[in-house]
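Yeah, one chain of the complex is gone here, protein chain that is, but the others are all in their spots.
Right, chain A next:
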Amino acid sequence: MKKKNFDAGLYREGLRQLRVLGITMLAIFVLASVLVPLSDAVSLSAYPEWSPSYTVHYSSYLSQNPLILLSFPVAAPLLTLALFGFLNKRNACDFYHAIPQTRNALFFSFFAAIVTWLVILIAVPALVSEAVCLLFPKYLEIYPLSALQICTQALIASIGVAAAVLLAMSMTGTIFTNLVVALLIIFLPRVLIYVVSSSLDSALPYVASLGEPALLDSRINLITGMSLIPFGSGMADDIWSSWRSGAYTLLLGIVYLLLARFCFARRKSETAGQAAVSRHFQTVFRMTVALVICLIPLTDIFSATVVHNWSAGRIYGIVVWYIIAVIVYFLYELISTRKWKTLLRTIPGLGLLALVNVAILLSMYGFYSSESEIQPSAEEISYVKVVPYDGSSYTYYSTPLEMNVETKNYFDEKIADVEITNPDVIRMVSKRLVDTVNYYKADDQEKYTAYQGYDSIDFTTFAIQTGRKTIYRNILLSNSDYKELGKALKQIKEVQELYQNLPEYDPVNMSSMGELDADSAGRVYETLREEIKTMEFEDWYVLVAEAGSGHRYTIGSYILMTLVWYQSGKSYEIILPISEQMPKTWTCYMEELFRAADPDADTAMTAMQKPDVNVISLEINKIIDGRWINWYASDQTIGGEPAMDEVIGEDGEISYAMNRQLQTELTEAMQKAKDRLPEPGDDYYYISWNWEENGEFDGTYRYFVFQEGELPEEIESYFDKAR
């Protein structure tokens, strides 16, 4: 009889054995996939279409079907524990090992059954959820690409967890040890990396993580990435929409599966019901569990050593944590074996654990020392590049093609490709690197002289090329260092071309993130592109620098136009200031903006003049000193002056409507201003309002340029006070 690696009979048997559990979970998941979008549709249907609270619900697939997130932490381990649970019982284990099948066939056939159920548990609710959304197109949208991606990622993560649990079960023999070891397999490497790298990052703030391999990024692992979100590993959408994370997690799952198969084939049937398949394994697991606790005092020792910050309290804390680790060490043995007598035998293992602690500590300290000693002289540096700051955050946008795209600032990213060979800059970078390292090593940073006397110091990340090696460092620069750097950058032709030669408008790969639609944004963008070529580079450079950094405008008021642009697999955010220094662009922008207002606004303004029309809410917005200032007239009278009167309806019901005189005055002002466009530097207003006419509700919005004295006094004085 030929030895098989898969048996259809065993596979069917596996499916059958998981039937009850699978169907129960399927029922719960399908119910959730119906109820969540249905409840969205029901709550949206309560709002009239004009209401700001009513929007077509643009729902990411994750918010539409949140229970899919339970596939990998709940469904996968439950299915695996259920089907391979025979490994924990002697009689069951003997039964399965007696049947005329190879261990390979048993392993892969049963695992295939688990994967089949996972596919069902993920795909069926997804289809049901999308079907519910299709039934309510008025309220709900579907996002099939996102759904496909999320479902695929969920399946990958689930397979990974199932394989990890199976690996644990192949090395242990009780439910308790199955779960503990599975958690160790899944989380310990990431926790170790996270804790050690966090500790090193704190000790080495000047070492940028940009040069680190992608493996160290906790978001790369779908399973642990999601679990570490509360500790700051990134947004859920960011992790789950990354195909790179999916590929890595799949690879990890395959590694787990192969290891599990290896252990399963060698596993002795008689070890069922024992804590681990051998004493050596039991020792390793016990030590590893205790090591997790040891990480706390370990990193504390490292930190205290590096910053010379030992104190009695700290020492006490470290001792207490190690005592806890020892207790956990013995407790694990006791709970897993349920034998007191073996505790004595485990004592030598503590020595080994201590050695592991020392080894980790020495490795951390070795890394710390070697990194902090890398301080190339100016002569050793070929060039430097200014890269986006290591600690900067990314912006996330949703675009028609993809949910939650991570975008980076266009100018920062492109400048990062520019090699700066200016000797003054190189000397400055070399010197400031030494200063930065010494600053952090100093016992009293405030007294460190290299940075005394400056208004502020801030980090800038540099890529420093020495020979064939590139190192990435966050270097503290003073404001005069920045000026020098800025001066040097401005002299580089590539930088000038970068700023003054923006890419051509690409309607397919560029998206406008503001009020303008694609065509309007394209027209404004092209106007800007041409106009900046005629500007002084210095002026344009400063405008862009202040727009991108969020600083206040420098010349009059300006507004921003933001585009998201895909190029060569990357996404860029281009933030462009539109200042009155750019009159053509300003005028073009304002024309497009005003034209983009609601076409029914004019009709609405006329309606406002009717006596039976009640304005039930109104909002006036204006930019003052770079901020939007808002004036409200609503039944909650939020901000602004109360401008609402009580209106008693025919049935005695009380409602609120805008003060009639104020409404009249405002309407008159709006009528006068409706055809005006702002000149560069003019203030403009955005007004939105909702009204009721004979029981029917509606709303609209529009831009206006008012002249002095045109607005009702109470509104004008409100904005005057806000200056």
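In the analysis below, a residue touches a chain if its C-beta (ideal position, glycine included) is under 8 Å from a C-beta of that chain, and two chains touch if they have at least 3 such contacts; residues count from 1.
Simple rule for what comes next: contacts and distances are computed from a predicted model.
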Omitted chain, identified by the protein name its UniProt record gives, among "ABC transporter ATP-binding protein", "Rod shape-determining protein MreD", "Carbon-phosphorus lyase complex subunit PhnI" or "Helix-turn-helix transcriptional regulator": "ABC transporter ATP-binding protein"
Thinking of the whole complex, not just what is shown, which of A:Lys268, A:Lys469, A:Lys610 or A:Arg660 touches the missing chain? A:Lys268
Considering the complete complex, of A:Leu38, A:Leu69, A:Ala92 or A:Val328, the missing chain is touched by A:Ala92
Would you mind spotting which of A:Arg279, A:Lys533, A:Arg595 or A:Arg627 touches the chain that isn't drawn? A:Arg279
Touching residues of chain A against the unshown chain: what are they? 1, 3-4, 9-10, 12-13, 17, 89-92, 94-95, 97-103, 105, 268-270, 279
